[in-house]
Every structure is written in C-alpha cells, then in structure tokens.
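Single-structure report; data block below.
All protein chains of the complex are present and in place, except for one that has been dropped.
The chains carry the letters A and B, assigned in the order they are written, with residues numbered from 1 in each.
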Amino acid sequence: MLLSKIITKVHDKFPSVTLDTTQFAGEDIIHIQGSYNLDVLKLFRDNGFNFLADITAIDNLTLGGFERFAVVYHLLSHETAERVTIKAYVPEDQPELPSAESLWKTADWQEREIYDLFGISFKGHPNLIRIMNPDDFQGHPLRKDYPRLGRKERDDFPVVKRGINKEAAQ
Amino acid sequence: MQPDDIKSNILTTTLESAVNWGRKHSLWPMPFGTACCGIEFMAVLAARTDIARFGAEAIRFSPRQSDLLIVAGRISIKMMPVLIRIYEQIPEPKWVIAMGACASTGGVFDTYSVIQGVDKFIPVDVYVPGCPPRPEGVVDSLIKLQKLVETEKFSDYSTTRGK
Partner (left out) sequence: MVQGADKPMDTERMVLNFGPQHPSTHGTLRIIMELEGETVIKGTPEIGYLHSGFEKLGEYLDYNQYITITDRMNYLSPLCNNVAYALTAEKLMGLEVSKRTEYIRVLMCELSRIADHILNVGMLAVDLGALTAFLYGFRLREDIYDLFEIATGTRLTTSYTLVGGLMRDIPDKFDEAVIKVLDNVDVVARDIETLLNKNRIWQDRTKDIGIISKEDAISYGLSGPMARASGIDWDIRVQEPYSRYEEFDFDVAIALNGDVFDRYLVRMEEMRQSVKICRQALDKMPAGDVMVDPDLGFSLPPKDEVYNSIEGLIYHFEITMRNRGMTPPIGEAYVATESPNGELGFYIVSDGGRVPYRVRTRPPSLMNYSIFPKLIEGHMLSDAPAIIGSTNVIAGELDR
C-alpha cells in the first residue's frame, strides 16, 4: 500500500493519538503519543512495513517538542522500498511505554540501550537491564543534563602496586 | 687449548648483561587489542612488517606465558578491571607498551566512558603515538624497549616488602 494511504488510515483509526504529520527532505514523520505506539506499529506492520530498521530516542530538553523524550522508530517496507519515521512522545515524569519486542525481536537489545542511555523504561520487556555501561553506573549519560566528561567514573580504579624496587625508584 | 683459541672462542661478560641480552631478544608479547589499533597490530604481525624478526615471535594469548603486554586500543570503564586483572597475572619481569593515542592519553575520546590513559593505573614503559600508529612505529617502540631492557639490573626486580 502506498505510504500516504497508510498515513490517512492512521489518522482515521487513531485521531486523538496522532499529534502531527510532518515532512522533511522528502521523508514522512508521524508524531504520536507514546502509550499507543504498539497499535500504530501493528497497523504499519500489517500493511507491508515488515522491517524495523532502527529504534532510538531523542532528549528534547533544548530543542522543544510535544514532550521531553521522543522514541523514534524507523520502518522499512521490503516490497515497496518505502521508509517512514514514527516518533512516540514520552513525558519526563513517567518515562515508560510498551515494548515492541512482541512485534520484532530486534527491539530487545535496542530498547535495553535506550533504557541505559536515556532512562526510558519499556513495559513488557523480558530483560530490561543496562547493556553498554557497567551495572553499577549511576545516571543516564545521553540525557542533555549529564556532563560529557562524566562524574568521575573514569578515575575510580585502584592503582596497581607491583611491590618491587623498580617501582619504588620511579 | 692454545691461548689464541681461547681468545677467539670464549666471550666474557657480566651475568646481568647476558641475562638482559637474552630477555630483550625474546620479548613474547601478549596483545590486548580492543579497537582499531588491534587491526594495525595484526598488520605488524603479518608478513610486510614482521615483528618476529626482533624476537617477539610467540604471540601468546595467555598472560601467564608472556612478558610484554601491548595495550592497543581505547579502554572503557567496563574493560578496565579486566585489564588490571590480566596485568596482575603476568609474572615478573614484565613490560607494557601503550600503543596508540587512546591507550596513552585517551585520544579523541574525552568522554565519560574512556580511561584517559592506562598509565593512570598500570605502569607503562613505552608509549607509541599515532591514531593508529604505523606498523613501523610499533617496531620502533619495541627497539626502544629493548634498549631499556639492556640497562636493567637484577636488584630492580627484588621485592620491597619484607626483608
């Protein structure tokens, strides 16, 4: 089905959920409310968009937008070679939305990465623990209010003592 | 034996020089390659730049069987405990070469997650600049390390704890 037909279908079926439909550089972007992401994704999947290329998140602290966090899904249709971007907005005080792992298995690790780096949790995820940072890491690094140089985690290791004369002389 | 035969067949030296000569020409490296410098290190081992010419022949991936640790690549905060553990498992005498900008000072990655130089936590003997260093640079560092090994003494490796 052509992408424009699917977008009108989304508007018809979920009128209150769809916040906006924009275009930039020839691509379509659909902005929806976070808690209804599974319904919209399932609609796209049943209409030919069978491949989930990427899930990521954006922290809209200084950019502005409907809410603070936006989880971005990039979908691809193998039959018609069309791509669409779906942005699901999540508020700051309750950053959680349903997990897409039930639809595509690739969402498993990518949602863990979003949880690790942004702090957005996913309901229904089988194993939501940190994936990139160590397990005892505090904070969520890719948020805009986390400093790039970190909070002293990289200086927090013991200095190795060899216990020989060569070391004492240095 | 005639005195002339003795002169041309026997070589006298100190025990330290002999031991250092043996050590410097048989430094067996253990590559701790994490990132791009690991690929350049593989090129050092391959045919064009061949580190086996200098005695670093036996690449052992076990710390118990090697004496030179080559840290090639950026070390993240998750990997640092692993590096410290491996370093402590190498028996003395041991040396460390920090290959590349990331192992020496953190390189381009001044972020929350990259250690800004392994010499903050383990002692390093030779630093190789470059991102990644050319294989000839790594060979040059090995030669510098050999010059360093020449000047060592036995008393360097005796323990400072308990007399």
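The rule is simple: a contact is a pair of C-beta atoms (placed from the backbone, for glycine too) under 8 Å apart; a residue touches a chain by one contact, two chains touch by 3 or more.
This structure is a prediction, so every number in the text was calculated from the model and none was measured.
Colleague: Specify the residue from the set A:L19, A:L43 or A:V72 that touches the hidden chain.
Modeller: The missing chain is touched by A:V72.
Colleague: Would you mind spotting which of A:F14, A:Y36, A:F66 or A:W104 touches the chain that isn't drawn?
Modeller: Touching the chain that is not displayed is residue A:W104.
Colleague: Using the touch rule from the top, list residues of chain B that touch the missing partner.
Modeller: For chain B, the residues touching the absent chain are 32-36, 38-40, 42-43, 46-48, 61, 73-74, 76, 78-79, 82, 86, 108-109, 111-114, 131-132, 134.
Colleague: What does the interface between chain A and the hidden chain look like in terms of residue numbers?
Modeller: Contact residues on chain A toward the absent chain are 24-25, 27, 29, 50-54, 56, 58-59, 62-63, 72, 74, 76, 78, 81, 83, 85, 104-106, 108-110, 113, 117, 130-134, 141-142, 148.
Simple rule for what comes next: only the chains that are shown with their structure count from here on.
Colleague: Whole-Å distance, chain A centre to chain B centre, using C-alpha means?
Modeller: Centres of chain A and chain B (C-alpha means) sit 43 Å apart.
Colleague: State the interface residues of chain A toward chain B in the complex, per the touch definition above.
Modeller: These residues of chain A touch chain B: 133-134, 137, 141, 146-151, 153-160, 162-170.
Colleague: Mind listing the chain B positions that touch chain A in their complex?
Modeller: 77-78, 80-81, 84, 87-88, 92, 110-116, 120-123, 152, 155-161
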